[in-house]
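Take a look at the structure below.
All protein chains of the complex are present and in place, except for one that has been dropped.
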Amino acid sequence: MMWLLAQEQAPVPTLGIFSAGSVIDFAIVLGLGVIIWVMVARARTGRKIPEIKKIAGLEAVDEAIGRATEMGRPVVFIPGILSVDNPQTLAAFGMVSHIARQCARYDTRFLALNCDPLPYAVIEEITRQAYLEEGRPDAFNPDDIRFLSAEQFAFTGAVIGIFERERPAANIMIGAFYAEAMMLAETGSFQGMIQIGGTAMTAQLPFFVAACDYSLIGEEIYAASAYLSKEPVMYGTVVAQDWLKIVLALIIVVGAVLATVSPDSTVLRDILGGY
Amino acid sequence: MHITSDPGIWCQAICTLAVYTYLYKDNPIFRIAENVFLGLATTYWFVYSFFNYIKPAIVEWIGTNGQYHYVLAIILGLLIFFRYVPSLSWIARYPMSFWVGYGTGYTLAFTPAVWLNQITASFVALNSLQNILIFVGILCTLVYFFFTLAKENPVVGGIAEVGKWYIMIALGSAFGNTVLYRWNLFLGRANMLITQWLGYTG
Amino acid sequence: MERLMKIDRRLLYLISVALVAVTIFMPLGLPVKVSPLAVQTYDAIQNLPDNSVVLIAPMYDPGAAGELNPMLKAMLYQCMERGYKIILGNTNWTLGVAIAHDMITPIAAEFNYVYGTDYIEFGSKPGGSVWMQSAQTDLAGAAIVDFNNDPIGQFPLIQAVPRLTQEYIAAVLVLDCGTPGAVEWLQIITQGTSIKLIVGEIQMSVPDSMTYVQSGQYNGMIAGSRGGAEYEQLVGRPGAALKSQDTMSVIALMVALFIVLGNIGYVTRKR
Partner (left out) sequence: MRKEGPMILTVISSLVVVFSTYFFLGQKWNLMEPLNNWFQISYAIALALGFVNLTVIHVKYIQRKREGWFYSIVLLLCMYAYLVLGMIQTQNGLQFDWIYVNAMSPLSATMFSLVAFFITSAAYRAFRIRTKEATILLVCALFVMLGRAPIGDAIWGNWSAFVSKWVMGTLNVAGMRGINLGIAVGGFATALRIMLGLERAHIGGSGTQ
């Protein structure tokens, strides 16, 4: 246990066991965990889970694949440029299996283009699995799942080259994007592809909204895998997201009313850990 | 005007101009520049992380300090190469799981502090038009993101619609700022060429 | 109309470069109004206690230098005019400290700042937010050597600042262009402390960072090249940012025109 002897001066604990100022943070993690758990448990026992509204950008995924099938051209998927430790990349993984399955079913070519070696490895495995589950392992071509470059703009250049050579009919971009978002969306738009773009990078979102046919805004990408899976258990977790937002909205309302009535009151702020 | 004789600046200028040839069309000069860049970048980050993490781990942490558990960290990292062995490729899932777990934990542990503050910042006194607009906007935007509320309901639908307006205005602001920023990047390069390379000081 | 829509993109590029060139060589000199946010930022730095120690972190690379260099320069001038002690360095942006080194050296000479006593450069350390955590508990231990690879513990300024906590530093000034950046300094160093966080922000991230300004998590923000131009005027040293504003005007007009024209074509074609 020698290697645990690192910190010399430690902060004073709160309530005996919590690091300073982290009680409320932990309560939130625990609270959301409990809500998700309850919703999942409800779904497992077959009880009713509220309907999820239609998300146009996700409904359009099947339409895009259908269009590509009709035209006999490939579908491209890009999972952003960050690695597996970013939640947006994890959200992208949730969509890959759905898209790959649809492509396997309709015998449409599926291209996944990667900028980080780790998502590349994961997506290759998900796609292989999807083709297997659709009974088309022969149709899976490992060369269509590509690692292009770990360098942002070298990657972008390579993708644009593929757009020009292979002429895909549909381009689905979900994940963490930076400046390349606009370059990719511009090229795709000019080539008349049907494009779906989604990211939680707020600086890049406007370009997806302006240049793509459908866009997924922020939180919508995190609901995507649950939405597409159509499984009650996963639906339950999306409902839990809504519950947390209701709690947040209520706190904001109470806080604003308090601030209006008694501007000097810090009660609520103190409860929320003094932020 | 006095053109520099510094070979470093010349190298920078040539690299810059080589990339800009792409604006005319894709051509061999650009593709050479692109591949030189890709090669250098790949190696640079590898060398950087080797001398900052791998070497210190072996020499100092394990060698000098005797923190032998870092041997396991190195082995864990190396397991990713099992993906090249088809029959054992599942072993590569172990390091992957560790990274995902770390990222997951990090998201859970470090983000609440930041957005809790965003919540308390929304406790605005409803006594000015500006504050009321902020307050209403935050709530409407949150409603827009509700996945289970029936948007067919005219009241809910109306609120979500207002939320959408707020979202589009925020994204429009982001758009407007980004356009100007992108051109600033070009100005940076142009400035390098004009002042440092060509020596124009007017 | 059809012909207008099929216009070669190279023509668009040519037009834009020509316009930029014209404004570089023949400035219009449009006045730049100073906004309340710039004043707030300037005051936040100006009103730190005398003899404060500030940490300046140039978290950028040459890509963002066009916008952030002028801000850094003006910040250095303001801090030295106020006589603050400066700790300069960052984590993960190796070129940022090289740019900053070339900038601080002549300014420090101008103000007779002594290296090691009045200012120090600890260079760029790998690790991002992980490094910040260690610097929070032991600055000298986390930095080890300075920009010139000399042991950093020997310098009086570092001995006076054993940790990056509110007892020792008054403000963190971050030039921000990505990750790790201002948000990491906020999360790890300044959140919940009395340390002021002032951010020089690239224009692109301004809308997002605005929410942190409104919440008071950022005590000030220099908002993009426009903010830089305003700040330069407040510090009384007009420079590159102010100069670039004419170009920004021309670009804004041009892009606006392209969007309008393109959409007129789009709408008429759709009919």
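Note that the chains take the letters A, B and C in the order they are written out, and that residue 1 is the start of every chain.
The definition used in the following text is that contacts are C-beta pairs under 8 Å (C-beta built on N, C-alpha and C of every residue); 3 or more make two chains touch, one makes a residue touch a chain.
Since the model is a prediction, treat every value here as computed from it, not as a measurement.
Engineer: For the chain that was dropped from the view, give me its touching partners among the shown chains.
Structural biologist: Missing chain, whole complex, touching shown chains: A, B, C.
Engineer: Of the residues B:Cys11, B:Val59, B:Val85 or B:Ala150, I need the one that contacts the missing chain.
Structural biologist: Considering all chains, including the one not shown, the answer is B:Cys11.
Engineer: Given that one chain is not shown, which residue among C:Gln133, C:Thr165 or C:Thr179 touches it?
Structural biologist: C:Gln133
Engineer: From the list A:Ala60, A:Ile145, A:Ile217 or A:Ala256, which touches the chain that is not on show?
Structural biologist: Hidden-chain contact among the options goes to A:Ile217.
Engineer: Which subunit B residues would touch the chain omitted from the figure, given the whole complex?
Structural biologist: 8-9, 11-12, 15-16, 19-20, 22-23, 31-54, 57, 61, 67, 69-70, 73-74, 76-78, 80-81, 90, 93-111, 115, 118-119, 121-122, 130, 133-138, 140-142, 144-145, 163-173, 175-180, 182-183, 185-186, 188-189, 192
Engineer: Provide the residue numbers of subunit A that touch the chain removed from this figure.
Structural biologist: Against the missing chain, subunit A presents residues 3-7, 10-11, 13-14, 16-19, 22, 25-26, 29, 32-33, 36-37, 40, 84, 87-88, 90-91, 93-98, 116-118, 120-122, 125-126, 129-130, 133, 147, 149-150, 153-154, 179, 182-183, 185-186, 189-190, 200, 202, 205-207, 209-211, 213, 217-223, 225-226, 229, 231, 233-234, 237-238, 240-241, 244-245, 248.
Engineer: Extract the touching residues of subunit C with respect to the undisplayed chain.
Structural biologist: Here the touching residues of subunit C are 5, 7, 9, 12-13, 16, 30-33, 35-37, 61-63, 65, 95, 98, 127, 130, 133-134, 149, 203, 206-208, 210-211, 214, 224, 226, 245-246, 248-256, 258-263, 266-267.
The rule is short, and it goes like this: only the chains that are shown with their structure count from here on.
Engineer: For the protein chains shown, what form does their contact graph take: line, ring, star, complete or other?
Structural biologist: The chain contacts form a complete graph, every chain touching every other.
Engineer: Can you identify the chain nearest the overall CA centroid, using each chain's own CA centroid?
Structural biologist: Central chain is B.
Engineer: Need the CA-centroid distance for the pair subunit A / subunit C, whole Å please.
Structural biologist: Averaging C-alpha atoms per chain gives centres 31 Å apart.
Engineer: In whole angstrom, how far does the Cα centroid of subunit A sit from the Cα centroid of subunit B?
Structural biologist: 16
Engineer: So which bits of subunit B are touching at least two other chains?
Structural biologist: Those would be 113, 117, 120, 170, 174, 178, 182.
Engineer: Residues of subunit A touching 2+ other chains?
Structural biologist: 21, 202-203, 275
Engineer: Okay, in this complex, where on subunit A does subunit B touch?
Structural biologist: Touch list, subunit A to subunit B: 2-3, 21, 24-25, 28-29, 50-53, 55, 83-87, 90, 118, 121-122, 125, 149-151, 153-154, 157, 179, 202-203, 205-207, 209-210, 217-220, 223, 227, 238-239, 241-242, 245, 248-249, 251-253, 255-260, 263, 268-269, 272-273, 275.
Engineer: Going by the contact rule set out above, which residues of subunit B touch subunit C in the complex?
Structural biologist: Subunit B reaches subunit C through residues 23-24, 48-49, 52-53, 110, 113-114, 117-118, 120-121, 134, 170, 173-174, 177-191, 194, 202.
Engineer: Considering only the defined contacts, which subunit B positions touch subunit A in the complex?
Structural biologist: 34-35, 37-38, 41-42, 45, 66-67, 69, 80, 83, 89, 92, 96, 99-100, 102-104, 106-109, 112-113, 116-117, 119-120, 122-127, 135, 138-139, 142-143, 145-151, 167-168, 170-172, 174-175, 178, 182
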